[in-house]
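After this line comes chain A, so read on.
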Amino acid sequence: MSDEKKPGLHSPLRRKLLMGMAALPALTMLPRSSFAQAPATSAINTTGLAVTDTEVTVGILHSATGTMAISETGSIQAEKLAIEQINAMGGVLGRKIKVIQEDGASDWPTFAEKAKKLLVNDKVAAIMGCWTSASRKAVLPVMEQYNGMLYYPTFYEGLEQSKNVIYTGQEATQQILAGIDWITKEKGAKSFYFIGSDYIWPRTSNKIARKHIENMLKLKVVGEEYFPLGHTQFNSVINKLKLTKPDVIFTDVVGGSNVAFYKQLKAAGIDLSKQTLLTISVTEDEIDGIGGENIAGAYACMKYFQSLKNENNAKFVADFQKMWGARTVIGDVSQAAYLGPWLWKATVEKAGSFDIDKVAAASPGIEFKGAPEGYVRIHENHHLWSKTRVGKARLDGQFDVVYETADLVQPDPFPKGYQ
Partner candidate 1 sequence: MLIGHQPKDFLLAVEGLTVSFDGFKAVNDLSFYVEENEIRVIIGPNGAGKTTVLDLICGKTKATSGAIHFRDKDLTKMKENQIVQAGVGRKFQTPSIYDDLTVFENLEISFPRGRSVFGALTFKRDAIVRDRVEEVAEMIFLKDRLNMSAELLSHGQKQWLEIGMLLIQDPDLLMLDEPVAGMSVSERIKTAELLNTIIKNRSVLVIEHDMKFVEDIAHKVTVLHQGQILSEGSMEKVKNDPKVIEVYLGH
Partner candidate 2 sequence: MFGEYSIGDLGAIFAMQGFAGLILFSVYVLMALGLAIIFGQMGVINMAHGEFMILGAYVTWLTSSYFQTHLPSLFSGYFFVAMILAFIASGALGMLVEWALIRHLYKRPLDTLLATWGLSLILQQTYRSVFGAREVGVELPQWMMGSQQITDSIEVPINGIFVMCLTLLITMAVAYIMYKSRWGRQVRAVVQNRVMAGAVGINTERVDCYTFGLGCGIAGIAGSAFTMIGSTSPTSGQLYIVDTFLVVVFGGAASLVGTIASAFTISQAQSTMEFFMSGSMAKVLTLLAIVGILMLRPQGLFALKVRK
């Protein structure tokens, strides 16, 4: 109903499409008593969720404090933007989205506790949230026990699939394999050196990368190193790099360690315009802290870059910076977080109900053509079909997109031959 208040929010074509999608279930399921009337609450909410005639409650669950606040802030911002845009368009099934935001405080049990609060006390229809695997793992049993719906934005290690979770980021094979193939071909790489933070995501990602490199490409991995989270001294491993001279340095170092690693790499005279480095953990967000001059020339393997050239993205970046400040940068995860509310809206409207079971069942096949990264679709396994891209870091902290897969890459959370 308030669609017209924000003219130019989306291109006219897409707006029609979205309107059509929104109208479809309403047309099929409800008596056409009046043009603008939303479906009756009793019909679309049979399980006692917090849905009224005018409102539907959704939870946002990220860390606003603690060590992870650095990373999760972007996701919160993106989710709020998406929800505001959806509300400006009239909401979901005629209901405005009301947000309850909870702070996970970078502490996994707190995540579980807050997730439970959102589901049990607030009866939210969906939760946009979590960032680290650990927080997701803590929340997952809660989601399954109390039957909630979680939209999880981060690229992650895979090995998981749940009725109650939609994974809007890439799982490991989706993110890594195409990038490694491309860099191998482009740079004629023969040897790889892995450097990662010591926890499950880098280890699993590196395992998949290693299997791919050794078994599929028949190339060599000459080193694999892990450092405790928060480690800040990398001179020894940099010397090892100098000794082994790998064609490609493949990194998945996270957090504050990232900054230290690239600064010391540059200081040690490893010039990223000559030495190929492929990272799967550095987005525009991280470069903010690392400093563009320290990482320029490195390649990153993601599904989204802020500099991506398409209409959706231009609009998204403009809206995002209008809402959160012109200097705000947008990384891969923020974009994936932005998809969550939109995918949920589309799914609810297709299912014609807020009921979790119906939403979960209706999820496969849901498309979102307005995605900043381009077209995405939910797979049977609740992950997204999406393209993989490689970007080359520029001095100004942005990436030049140098490669993208021709087709959408199928998500494969339990990859055969990679375990």
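To be clear about the criterion, a residue touches a chain if its C-beta (ideal position, glycine included) is under 8 Å from a C-beta of that chain, and two chains touch if they have at least 3 such contacts; residues count from 1.
On how the list was made: all candidates are chains of the complex that A comes from, given by their letters.
For clarity, every value in this text was computed on a predicted model and none was experimentally measured.
Novice: Only one of these touches chain A in the complex, so go through 1 or 2 and give me its number.
Specialist: Answer for chain A among the listed options: 2.
Novice: In the complex, go through chain A and note every residue touching candidate 2.
Specialist: 65-67, 69-70, 73, 198, 225-228, 230-233, 235-240, 242-243, 255-260, 263-264, 266-269, 285, 287-294
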